[in-house]
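Input: a single structure, listed below in structure tokens.
Of the protein chains in this complex, one is absent; all others appear in place.
Labels run A and B following the written order; every chain starts at residue 1.
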């Protein structure tokens, strides 16, 4: 199995778990769990594939849907075992983000696309699923929380991928660098409350 | 005219009526009526076609747009004749859902796609238009109402389609089974308040 496929499955599984946990907080039924798990798990990759004008990967390989629904069913029957579902969502999301960003950057690179598109596809694949989950569940998208790095982590990781690939590092290294960098930044921002400077309004200048 | 085309036109017309009725409740102008009617009528099928990597059917056949705008104009001038627009929206939606789900499942089957994709395309075609209508009009999406079966009805209908097609039933039968099953479940849930069990939080286990 090529490494990009393995990354895709892993990110679908972890993102689907976060989607199902959000469904449990919203008290949906089991079909709602599967819907939100598949949307979160497959949303980013589907957006990437639509933008690259290819059929989404799960249309040809329904295993992805099985992975998403399995995660949903596991959470439906097991979510009460967790101490804090909110913490579990945050940290599972922080695990899935680097894997999905690496998969997105890897696919764009394997298609021979220029580096700005590699960055965009890393960000879209990494952040798309979580954004859709939050919009549909009517939460404030984690993507837009003031000063909390999220898109920035995926962007930095995809940048690491592009630089490593440009430097000619052999096959699994760019992927590992991307995932490691994204996870380090995101986990650091969760654990140590790292923030990036936000826009501060200043009064207009009157000469 | 193949049966799938006929189903597509019918579901566009009925969904467009619900979109225009929502526009009348939001007091939009006539262009807003056409916008919301076409979005609701064509949204699910467009999403399906994008996921299957084909051009949406209305790009090649603008008759669909004419159907949507005609429904919008009819509602703009006739909505005040209705006793309750809210009830009309609910029941027209319950009529359009099975037709659209059958069209979606039928197209996925005619493309030779595996059964999980037939299920997903039935659900996406059936539920997509109504979801977009509710999101744009800022209502709680009917898709996510706790315990009220909606996605489940489309899923069950598409499942009936897949089983009937797999059993080798001749051409119009799987479509009729799908539409009938979806409508029976949805109409039953509206008329008799059928509900499906939702996730209930339990305290975490402490050993």
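Keep this in mind: a contact is a pair of C-beta atoms (placed from the backbone, for glycine too) under 8 Å apart; a residue touches a chain by one contact, two chains touch by 3 or more.
Please read these numbers as outputs of a predicted model, since none were measured by experiment.
Participant: Any idea which of B:46, B:152 or B:182 touches the chain not displayed?
Facilitator: Once the missing chain is taken into account, the touching residue is B:46.
Participant: Thinking of the whole complex, not just what is shown, which of B:65, B:119 or B:165 touches the missing chain?
Facilitator: Result: among the candidates, B:65 touches the missing chain.
Participant: May I ask which residue of A:51, A:73, A:90 or A:176 touches the chain that does not appear here?
Facilitator: A:51
Participant: Among B:14, B:28 or B:100, which residue is in contact with the omitted chain in the full complex?
Facilitator: With B:14, B:28 or B:100 as choices, the missing chain is touched by B:28.
Participant: Touching residues of subunit A against the unshown chain: what are they?
Facilitator: So the residues of subunit A touching the unseen chain are 50-53, 113-114, 116-117, 120, 141, 143-144, 146-147, 149, 151-152, 155, 196-205.
Participant: Which parts of subunit B are in contact with the chain that was left out?
Facilitator: Residues touching the hidden chain, for subunit B, are 23-24, 26-33, 35, 46, 50, 53-56, 59, 62, 65-66, 76, 79-83, 136.
Just so we're on the same page, only the chains that are shown with their structure count from here on.
Participant: Any idea how many Å lie between the Cα centroids of subunit A and subunit B?
Facilitator: Between these chains, centre-to-centre, one finds 29 Å.
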